[in-house]
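A single protein chain has been omitted; all remaining protein chains appear in their positions.
We just call them A, B and C in the order they show up, numbering each chain from 1.
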Amino acid sequence: MDDRVKAIAERISEKVVGYRRDFHRYAEVGWTEFRTASLVARRLLELGYDVEAGRGVIREADRMGVPSHDVLEACWRRAREQGGDVEFLDLMRGGFTGVVASCGDAQGKTVGMRFDMDALEVTEADGAEHPPAREGFASVNHGVMHACGHDVHTAIGLGVAEILREVGDSLRGRVKLIFQPAEEGVRGARSMVGAGVLDDVDFLLGLHVYSRWKTGQIAWGMNGGFATSKFDAELRGSPAHAGSAPHEGNNALLAAATAVLNLHAIPRHRAGASRINVGRLTAGTGRNVVSPTAHLVVETRGATTTVNDFMYEQAVRVLESAAAMHGCTLEIREMGAAQSADSDPELAERVSAVGMRLGGFTPRDSAPTGGSEDFTYMMTRVQSRGGLATHMGVGARTGGAGHHTSDFDIDEEVISLAMALLASTTLDLLDSS
Amino acid sequence: MDDRVKAIAERISEKVVGYRRDFHRYAEVGWTEFRTASLVARRLLELGYDVEAGRGVIREADRMGVPSHDVLEACWRRAREQGGDVEFLDLMRGGFTGVVASCGDAQGKTVGMRFDMDALEVTEADGAEHPPAREGFASVNHGVMHACGHDVHTAIGLGVAEILREVGDSLRGRVKLIFQPAEEGVRGARSMVGAGVLDDVDFLLGLHVYSRWKTGQIAWGMNGGFATSKFDAELRGSPAHAGSAPHEGNNALLAAATAVLNLHAIPRHRAGASRINVGRLTAGTGRNVVSPTAHLVVETRGATTTVNDFMYEQAVRVLESAAAMHGCTLEIREMGAAQSADSDPELAERVSAVGMRLGGFTPRDSAPTGGSEDFTYMMTRVQSRGGLATHMGVGARTGGAGHHTSDFDIDEEVISLAMALLASTTLDLLDSS
Amino acid sequence: MDDRVKAIAERISEKVVGYRRDFHRYAEVGWTEFRTASLVARRLLELGYDVEAGRGVIREADRMGVPSHDVLEACWRRAREQGGDVEFLDLMRGGFTGVVASCGDAQGKTVGMRFDMDALEVTEADGAEHPPAREGFASVNHGVMHACGHDVHTAIGLGVAEILREVGDSLRGRVKLIFQPAEEGVRGARSMVGAGVLDDVDFLLGLHVYSRWKTGQIAWGMNGGFATSKFDAELRGSPAHAGSAPHEGNNALLAAATAVLNLHAIPRHRAGASRINVGRLTAGTGRNVVSPTAHLVVETRGATTTVNDFMYEQAVRVLESAAAMHGCTLEIREMGAAQSADSDPELAERVSAVGMRLGGFTPRDSAPTGGSEDFTYMMTRVQSRGGLATHMGVGARTGGAGHHTSDFDIDEEVISLAMALLASTTLDLLDSS
Partner (left out) sequence: MDDRVKAIAERISEKVVGYRRDFHRYAEVGWTEFRTASLVARRLLELGYDVEAGRGVIREADRMGVPSHDVLEACWRRAREQGGDVEFLDLMRGGFTGVVASCGDAQGKTVGMRFDMDALEVTEADGAEHPPAREGFASVNHGVMHACGHDVHTAIGLGVAEILREVGDSLRGRVKLIFQPAEEGVRGARSMVGAGVLDDVDFLLGLHVYSRWKTGQIAWGMNGGFATSKFDAELRGSPAHAGSAPHEGNNALLAAATAVLNLHAIPRHRAGASRINVGRLTAGTGRNVVSPTAHLVVETRGATTTVNDFMYEQAVRVLESAAAMHGCTLEIREMGAAQSADSDPELAERVSAVGMRLGGFTPRDSAPTGGSEDFTYMMTRVQSRGGLATHMGVGARTGGAGHHTSDFDIDEEVISLAMALLASTTLDLLDSS
């Protein structure tokens, strides 16, 4: 069966590379992946999957860091102009850009796979030395670029979908393909978990491409990402003339300064590494006016969800008290979050066995990247229900450009490799379970 | 009548100087003036006054900065040993060391006079160049000294009492002599106001001697003292091992540090000068223990009661919020307070006219001393009921030593001058009102 | 002579009102008064004055709060297009928009007068109820408006110049007319003092119109403005990834927060009221980046220059230490300054006598406005050399709009009154000195 999967993967790889380049060309940032997600949904429908999109797979209350209404609308109109699927666009309006497709035998086990779809606010390089520019698929949406490889992930997802349909008679269970919005800023996964999308998944697979690992290098199960909370805090006091009535103000800047010092002074935690950062502070109006407002852009991290929860709760207490101290109101807006989660070694070994049979992979250690991934929300949900989850990293090097830079690029050879790996692993897991 | 008053004053002055030296020798700090006050009460009773002492003239809830039970008891026993009046001592036990004596015609107006009785925690000089030591009346209570002249005030009060009894047939109204505890630290006046002592006073006279003004120099009506609040704040968190469990502590020292900075950052007030000081901070236990407690010794001041109230309310808000920020409890103990109050120019002029008639006085401006006086509580109460009040300063220089120093001394000539002034003024006020 | 002056003033007043409306229509903010100043210089030259403009009367090192090169150039080009005097424009290029004109007998005393010329960054009202809009002289320079009456001051200066030339044979000394840039933000006066413009002035007169005093109400000598320092502080540290390398950053935001708290905690000063305000703080870049920069917009004030100097010196020490604490560099840019200065009562009385003779004025007290004026730099210089100075306030009410608002307006009747007052006072001072 491995051979048949590999053959299909090779056969369709040019088409799938085409998908990737199309997504790359029309890059869309988190919660605005209207064109991408609607075309994904349309294609999955064509392949015969049961497809659900929009509010059914995105719980509104769990979304984080959603752009303003105006931005959402402008992006939605752009998606319509750029060829998005009209029918699905209607379902997704307002930032409900998730898609879930399933097929197979509901009596058997369920293998879930997550593919993230969003791009970044990066302006793509336009020189001839940048392959997407040279080949004509650089982003036409100025200031937005697939600089982290999610276009590749999305295309792989469609490829896996096609392979599994073709070998579908061999499926001894169920497949669930999850296309997630807004992974950047760790904003989207929680809303799909909140919608119950993961509640029937027994094996969960996730995969990220890396531009600085040699093509085919693979970490079968990554660990050690920080749990994290991203949030904005808005302090509102009241202005006063600093010369003639200083005592009449409620100084939001003093509240903010007090908070900044005390946020950074939150104690270390015995259970593991912690982090806190106020990345941005904007306060005040005129030189001679007691500052009536302050806006803080904050994140906490923890080696474990427990540590991060501690940091977040302390941070909220600090901010609330600083506001009270200076007669200010406080509003906190969640802008993103991830949990800490480890891959199940048992599942990682299963994938590894398949991969080594297929060939083309070189195992490598998965040193923690120091970053965060909201796929951890999905892993945690599956694991908490007794399922197994693993998050893989796969190398796809073209040159030296790092993730999130304007000349980031990915070796498209990885697409065929990854499609085969995920499809074969799915068959293997359902066969033996 | 002035002449008669002067004659009596001169005649009794040696005796009154004797009172002063006796009080000086057995100096007692605020709320422990058991011996002094009980002897004052006894003497006033002997003179034929209606005398009230203890809880009837001291409202317990309004006392501030009262020593511990143990200290009160020890001082009370010492007073008994040093010849205090046994009967009055019983009334005063527990720190109720106020005395009020009245006589005259309740149908007429009432002239009130305030005399404060407490000494300071200063160790008196013992060299021959220090008159009290040379003359043998230096304090025998080690570490306690009349270094601000309240012994002189108390003696003057007894002298005035005697003069007014002698000329009592001429009194066209009522006299009320108020002997107050705990003026140092501005702790006592409020409790006598709270007991209603001032509620029937029409004219209120107060007087303070100054060791650095020439004897006989006088300010007829002083203004400009700061309103002030003195208080202690106790923050209680919880300890934790700073190495193995830093996150388990509630750090009272961090709360205190946050409070200290924000207390000093309370905004200036348009309506006049303000002050804030954290004079002492004691926090923590061991080097490797998260600090579980912090004790702050604080005062606010304001050019007016309004400004001081603003400072105090802000200070409380800062402390409460700093406590909440670090999971600590907060206890605030009032330790003293004064209001801002101005002497009534009309009354000051009346006194001035009497004084210039009597002779021996040289008027001077009353530059604000930068300090505070709790006589202001009494002034404010009288003024708020339509009465008039004035606070006089009288020079009594011996050498150069300042108030509150261990070689402070007072020219006893001032006693005769002041007795005559207060007695004549009383007669004058009652005559013409 | 008063009558002759009054007659001339009345005769030329329509022309001078025309000047005022022209300046109003082409409003220019501080250091960009290229058109206004060049036309003032041209007119004074036509009247026969010795005129100096540009770098000779503006010391470059003493300028504060000068706009960027690009802004200066754009405004300079606009001035050329809007009819500025080409010759003087060349002298003023780069922001040297001061003009000094003198005439008379250098052997005699010198009377100096200051007129400020700059407008504000306010967008002028355009409704029919706003007289300048209705009459067609509202500002054509969008976002810039004479909302404080400096257009009126400048016109008055030209009127006085014309009157004094006409009666010039009677001048028993010298007249010096000083047209100052950038009074708003107290940025310009110091540079004219620095250039030595005030060094030969014996009597200095300044005048400000007030839209909320009845026309003709006048304060002959105003006092009590705050000395002030306006400055920006730029902290520069170094960024680092807040998750993977927090220890590698130099956190400018922590430095700024530490500074903000300690700036507001600078102690009160015995010698008088003080103020401090951080009106704006902008720090940081991304949420997950240790903040590499922070920009603070600050001002200090003091009841006296001594108090303000104390506040400023303490503020600099706080900022320097906060920068050092977090490994940041600090750059402080002076953006404006004023001193405290009192009008000489002797001179105020002289002006008052003239004014009462002329008629049309009603004296009023000059309650401190709570603001600051950089004319104080000039007053201080003249007074320090033995001269006399006074700063007058004159009412010119049309309705209720306050200074610095978009519907601010001035009763043009004040122009004739003020021209006559300044011209007659000049003659009077030179006659009798």
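One rule holds for everything that comes next: contacts are C-beta pairs under 8 Å (C-beta built on N, C-alpha and C of every residue); 3 or more make two chains touch, one makes a residue touch a chain.
All figures in this text were calculated on a predicted structure; none of them were measured in a lab.
**Student:** What are the shown chains that the left-out chain touches?
**Tutor:** A, B, C
**Student:** Tell me which of C:I8, C:L72, C:A155 or C:A265 is the one touching the absent chain.
**Tutor:** Looking across C:I8, C:L72, C:A155 or C:A265, the contact with the absent chain belongs to C:A265.
**Student:** Of the residues C:A125, C:A322 or C:A396, I need the one that contacts the missing chain.
**Tutor:** Considering the complete complex, C:A322 is the one touching the chain left out.
**Student:** Looking at the full complex, which residue from B:M113, B:I178, B:A256 or B:V318 touches the chain that isn't shown here?
**Tutor:** Answering carefully, the residue with contact to the hidden chain is B:A256.
**Student:** With respect to the chain omitted from the figure, which of C:L254, C:A294 or C:V394 is a touching residue?
**Tutor:** C:L254
**Student:** Using the document's definition of touch, tell me which of B:R280, B:R333, B:R357 or B:R385 contacts the absent chain.
**Tutor:** B:R280
**Student:** Touching the missing chain, which residues of chain C?
**Tutor:** Where chain C meets the chain not shown: residues 244-249, 251, 254, 258, 261-262, 265, 267-271, 290, 310, 317-318, 320-322, 324-327.
**Student:** Just the residue numbers, please: which parts of chain A touch the chain that's not shown?
**Tutor:** 261-262, 264-265, 267-268, 270, 273-275, 370
**Student:** Using the document's contact rule, name the residues of chain B that touch the chain not shown here.
**Tutor:** Within chain B, the residues touching the omitted chain are 226, 228, 230, 241-244, 246, 251, 253-254, 256-258, 260-261, 264, 275, 277-291, 294, 297-299, 301, 335, 369-372.
Everything that follows uses one rule, which is that only the chains that are shown with their structure count from here on.
**Student:** Mapping chain-to-chain touches, which pattern fits: line, ring, star, complete or other?
**Tutor:** complete
**Student:** Any idea which chain sits dead centre by C-alpha averages?
**Tutor:** That would be chain C.
**Student:** If every chain is reduced to the average of its C-alpha atoms, which one ends up farthest from chain A?
**Tutor:** Centroid comparison gives B as the farthest chain from chain A.
**Student:** List the centre-to-centre spacing of chain A and chain B in whole Å, with centres computed as mean CA coordinates.
**Tutor:** The answer is 70 Å.
**Student:** List the centre-to-centre spacing of chain B and chain C in whole Å, with centres computed as mean CA coordinates.
**Tutor:** For chain B versus chain C, the centre distance works out to 52 Å.
**Student:** Find every residue in chain C that makes contact with two or more other chains and list them.
**Tutor:** 261, 264, 275, 370, in rising order.
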